[in-house]
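The structure appears right after this line, and notes come after that.
A protein chain is absent from this complex, but the other protein chains hold their places.
The block that comes next holds chain A.
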Amino acid sequence: MSLTHLNARGEAHMVDVADKPESRREAAASGRIHMRPETLALLAEGGLPKGDVLATARIAGIQAAKRTHELIPLCHALALSKVAVDFRLDEAESCVEVTATCRLNGRTGVEMEALTAVSVACLTLYDMCKAVDKSMEIGAIQLESKSGGRSGDYRRDTLESRPAPIVTGEGQAGEVSLGSRCDIASPCIRVKCLAELRERLGVGEIAVPLDSLERSDVAGLKAALKVLDPRFSRLDEGRVLCAVNQVMASDATPVTNEDEVAFFPPVTGG
């Protein structure tokens, strides 16, 4: 392993990429800016003096990605085909998570562009919010994944960035868990949504109190879920299968306390 930006004498130089084959390159980076909960709340409500914070930071990130070669000495100027900057407001951690994805068909990687986009989007967030909070802290700026090129694919090995769950269940990226597991005090049914259905609904697991069911069967459970959260109306879209305690079931199958009910799309194994 050697540093490609150093020549045989150890001097910095720009890598000649003229003879490298073009390939599809993609990189994703992420970072966080921690702030006071009040600042995050103002940001979410759009109540900050400089106006729409996230829209401004998004444009700043995109612009920065395009100008990476002006900032980082040995970076090539690239004709990026895509730059996307996204934000997730994390109230539990009191921070904004910034992610950037860059893509092009070319001879050199785009991870510096993605990292630059995240960095400048974070700096812009700071600038937009500093009137109300000077203690904000930018951190954890890192490459999440890159693909294409000779050095091969890279993916940061954390729970959040794993490509997809093998085991269906708790805490996948971008999904919301509602309620908690059954406790002894209140009889309830544990509901799981699997595979494509989990992603479509944005719900992995939810506990449904037994007394919210008008009828103690799968049809009654579906009705109770729809009252609980409108997203469950999508249980009627397309073919959705159901298993009660891991055995295939239908709308008429009875359910009771502590049952595990799974909804999932048609199977596609083999």
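Just so we're on the same page, contacts are C-beta pairs under 8 Å (C-beta built on N, C-alpha and C of every residue); 3 or more make two chains touch, one makes a residue touch a chain; residues count from 1.
In the analysis below, contacts and distances are computed from a predicted model.
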{"item": "Protein name as given in UniProt for the chain not displayed, \"Molybdopterin synthase catalytic subunit\", \"Phosphocarrier protein\", \"Sulfur-oxidizing protein SoxZ\" or \"Potassium-transporting ATPase potassium-binding subunit\"", "value": "\"Molybdopterin synthase catalytic subunit\""}
{"item": "Which of A:Leu48, A:Ala84, A:Ile141 or A:Ala195 contacts the chain that the document leaves out", "value": "A:Ala195"}
{"item": "Absent chain, residues of chain A that touch it", "value": "24, 163-168, 194-196, 199, 239, 243, 246-247, 262, 264-270"}
